[in-house]
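Report on one structure; see the data block that follows.
Of the protein chains in this complex, one is absent; all others appear in place.
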Amino acid sequence: MKKTKIKVQDLNFFYGPHHILNKINLDIPAGTITAVSGPSGQGKSSLLTALNRLWENIDGARATGRIWIDFGKGLEEISKKEYNVHHLRQKVGMVFQMPNPLPMSILKNMQFPLKLAGISKNMVPEKIETALQQAHLWEEVKDRLSSDAQMLSGGQLQRLCIARSLVIQPEVLLLDEPTASLDPASVEKIEQLLLELKSRCTIVMVSHYMDQIRRIADRNLLLSNGNLSLVTTKEQ
Amino acid sequence: MKKTKIKVQDLNFFYGPHHILNKINLDIPAGTITAVSGPSGQGKSSLLTALNRLWENIDGARATGRIWIDFGKGLEEISKKEYNVHHLRQKVGMVFQMPNPLPMSILKNMQFPLKLAGISKNMVPEKIETALQQAHLWEEVKDRLSSDAQMLSGGQLQRLCIARSLVIQPEVLLLDEPTASLDPASVEKIEQLLLELKSRCTIVMVSHYMDQIRRIADRNLLLSNGNLSLVTTKEQ
Amino acid sequence: IDSFTGEKGTLRISGGTAHIPVMKIAAQKIMDTHPDIQITIAGGGSGAGIKQVGEGLVQIGNSGRKASDAEIQKYELSLYKWAIDGVGTVVHPDNPVQALTSQQLQDIFAGKINNWKQLGGSDRAINVYTRDESSGTRSVFWKKALAKGDISPKAQFASSNGAMKTAVAKNPYAIGYMSVGYIDQSVAPVSLDGVRPDLETVKSGKYKVSRGLYSNTKGPATGLAEKFINYLLSPEGQNIVVQKGFVPVR
Amino acid sequence: MLGNDRIPKICLQTAAWGCASLTFGVLVFMAWLSIPVLRASDTVHILTLPWLPGQGQFGIGPMILGSLYISVLSLIMAAPVSFGAAIFIRITRPGTLGKFFQHLVEAMTAIPTVVYGFIGIFLIVPLIRETFVQGSGMCILSAAIMLSLVISPTMILIFSQSISSVPRQYTIAVEAMGATPAQKFLMIILPCAWKGILTGLILGFGRAVGDTLIALMISGNTIDFPRHILDSARTLTAHIALVTAADFDSMEFKTLFVCALTLYLLTCVGVFFARAAGKRQ
């Protein structure tokens, strides 16, 4: 059995008075792909925001319980107030359900996380190209890196956001339906990518497609009525 | 063979200097579901905006060519400048690739198209309930109709937008990946709905899922490199 | 003027607006030859001049009336009178009414006569212009021409002698009062009881509504202020006084 | 430094509270200097007596009325025009012409108030004098006309900014449903931009009440209670500008602080009122 990367204990999630997640307990082994599925509106996206504490930035959202992540120094409790949330989020990449390009050029969108992490300029172009190639977007945008990201098509945006999350090589990747509006060819490429990433990255993804889950996920969790249950496991 | 509902002739589509669609010709029979698929970023969404002339409201977009639609009085050229674009859009419903709730309550979102069409108040509640039930969202929102629509989950939003487009019973429905972020159960309900709607509504939808296309589409068009080609047809 | 040689610094002057033309020329002559000296001149009216010099905000506070005993005592003022001036009633040059009796004048300013027709002019309302309380010109006019009679609240306000002249010059139905030194072709002086207000009648004392132009300092004038006042009283300074239409004291 | 949130926050906080306390400080200062006057002559007198310093009467009622008269009239003239102009920029002609017009309006903000006053003296005053054959032309109406020009660019820009900050995503959704421009404006933009429009009105009115120069230059500055829009009037602001005496002890000077306090409180009332209305939406 692999080492535990993420450990969740008694996680409750609320929007105002609404109780969305109910005492979730969860162990995610390092280097695996965990798929979360379940009916719409049950709290899958909310679960992801608990893992990088993004809920703290959402009005009305509230989470209780404890979460640990192992960033090489053993399990650390990231849900503690003192834990530096910015470092956390730099190591835990996230792709939103709805693509969220920043209103700037494609290139600037890609540079953005690097700038935040304070990574020196000279390495930047390669990193960006690599990430865009991984997300299978490079060919389509290499000639228009400086044009506004918001002018990309829906699928292009989704891949841009994936590429943007990859550029600083996170250790954990939270993906919210990352291939929802992609064509089959792109979907395959992205799935390929996720499988490659497994070696250095722990992935939690929301997906509705059983085929996809079967193809790439190591474990499939089902979220319904605020409870999480393990449906299938590949590994043993 | 069924009557032609939409006829497109020599449609070209540009974003600034970029030629997106190249001399598209197309006949869409009434009461059918036409699926458009194709690689990401090839112009599927753009094609839809040509059909309700929404491109006129997008900076930098330009379309040439002629489009006719039959609203019961024979084919009318809707691409003519004189054609009343507001009536057109009220009869041609559209669901965007990215759900776009208006910043108001769920109920107000649903009332909105009715208000635009100047429909009298007393019929409104039933119409709204019907549409929400059709979109399979009623159960989830009936107790919180007055809460802000923007607080719905991704899948809920998508269904809200579908419901909103149904509420004034359009004759043509343009759907841009309407089930992309829905769970299988909801997908099935929506597909069911589309099949029911066929009798009084002509549907053009963008979809990436071959299964889905096979299940419900009468014809499948493939868009690639600016050209549209017929891949499969069900009817004969 | 040579006495300013070697001086530097700022001389602040404010107060009476009747004084301003003379002040400006004098300041210009001094600053022109002595670039290290800066002289700033502000208006505000005689009342403001007296108060400001009293508070020590300016070195010279001008007034178009003699400071009252109370003021002199309160602020320990020294008064320097360097010209004699009159306060004349004026109307627009097109106005046929250019002579009034004292009684008529009082009635006009009190608002009892309010149409030019009543005085033989056109059928238009009389637009009375007055100055604010701070004005020395007003207090002299009110005391000597209006015999301390009322001034109608409907009267409009001009904020300085210059403003009064401009206002009357622009409005054919106006009547106002101002320093005789300011009167020129743009306005018509109104004879009061048969005496026309001008340099001659003021000098000879025939025109009764007259006053001195003063520069006041807190305590005896010193430094730049002293030199400035001496300059005004020098032949060159008195020349400027004459040139600007006032009656010199020397 | 950008990695640390504490230090920047403290700096920003200091600036904010500094400004706020200064605003409050003005109030306290004005109130402090007004108290002796309000105590000496009871408050009613200050409002009802005329302004006759020579006779020891220091009423500022006429000025309060003058201020209200002129600013309300100018707002009545400016608000509808500004609203229409903002619609022109954003809805009717959102393209080149609208942009051009917006630039024109922005450029209008660069026209100094004193220039409006200056032009008013030479253009409007004679016009009003000869049109209405009454008074000198230096009157409430003339001042309000010029003042409405002064306040309209501010209002237009705020209106137009709040209209345009309605996200594109919303407007395109509505366009896709077949909304006409008027429907789009009335049903989605106005509800979203409502607060901004109110803000524009407050700022516009505030500018009108607070403007000194226009009234000072072209409303005649009489100290009588104004009754008619062709009457001359003196505003509180012009009054402060006219009565400049540097004597802390004089009654005249002290009443200026009552004027200032009145203006301050008037401002507060306007602000409270608008904020309350803005909240209700």
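The first chain written gets the first letter, and so on, giving A, B, C and D; residue counts start at 1 in each chain.
The working rule: contacts are C-beta pairs under 8 Å (C-beta built on N, C-alpha and C of every residue); 3 or more make two chains touch, one makes a residue touch a chain.
Here is the rule we use: contacts and distances are computed from a predicted model.
Hidden chain, UniProt protein name from the list "Autoinducer 2 import system permease protein LsrD", "Pyruvate dehydrogenase E1 component subunit alpha", "K+/H+ antiporter subunit F" or "Phosphate ABC transporter membrane protein 2, PhoT family": "Phosphate ABC transporter membrane protein 2, PhoT family". Remark: the omitted chain is touched by one listed residue; of C:G56, C:P96, C:G205 or C:P220 this is C:G56. Here the missing chain is touched by one residue of D:L12, D:I76 or D:V133, and it is D:L12. When you scan A:K3, A:H87 or A:K142 for touch with the missing chain, the hit is A:H87. Within the complete assembly, residues 10, 12, 14, 20, 23-24, 27-28, 31-32, 35, 38-43, 55-58, 158-167, 182, 184, 186 of subunit C touch the chain that is not shown. Although one chain is not drawn, its touching partners on subunit A can still be listed: residues 52, 54, 57-58, 85-91, 93-94, 96, 98, 100, 102-104, 112-113, 115-117, 164-165, 168.
Although one chain is not displayed, its contacts with subunit D can still be listed: residues 1-5, 8-9, 11-13, 15-20, 22-24, 26, 29-30, 33, 80-85, 87-88, 91-93, 101, 104-119, 121-123, 149, 152, 154, 156-157, 161, 165, 167, 169, 180-183, 185-186, 196, 202-203, 205-207, 209-213, 216-217, 236-237, 240-241, 244, 246, 248, 256-257, 260, 263-264, 267-268, 270-271, 274-275.
The criterion applied here is as follows: only the chains that are shown with their structure count from here on.
Computed from the mean C-alpha positions, the centre of subunit A lies at a distance of 30 Å from the centre of subunit B.
Centre-to-centre separation between subunit C and subunit D, using Cα means, comes to 36 Å.
Once the centre of each chain is set as its mean CA position, subunit B and subunit D turn out to be 49 Å apart. Residue positions of subunit D touching 2 or more other chains: none. In terms of which chains touch, the assembly is arranged as an unbranched chain of neighbours. Residues of subunit B touching subunit A in their complex: 15, 37-45, 60, 97-99, 140, 151-156, 159, 176-177, 180-187, 208, 210. For subunit B in complex with subunit D, the residues that touch the partner chain are 52, 54, 57-58, 85-91, 93-94, 96, 100-104, 112-113, 115-117, 164-165.
Listed in rising order, the residues of subunit C touching subunit D in the complex are 44, 47-48, 51-52, 54-55, 57, 124-125, 127, 132-134, 152-157, 159, 170-171, 173-174.
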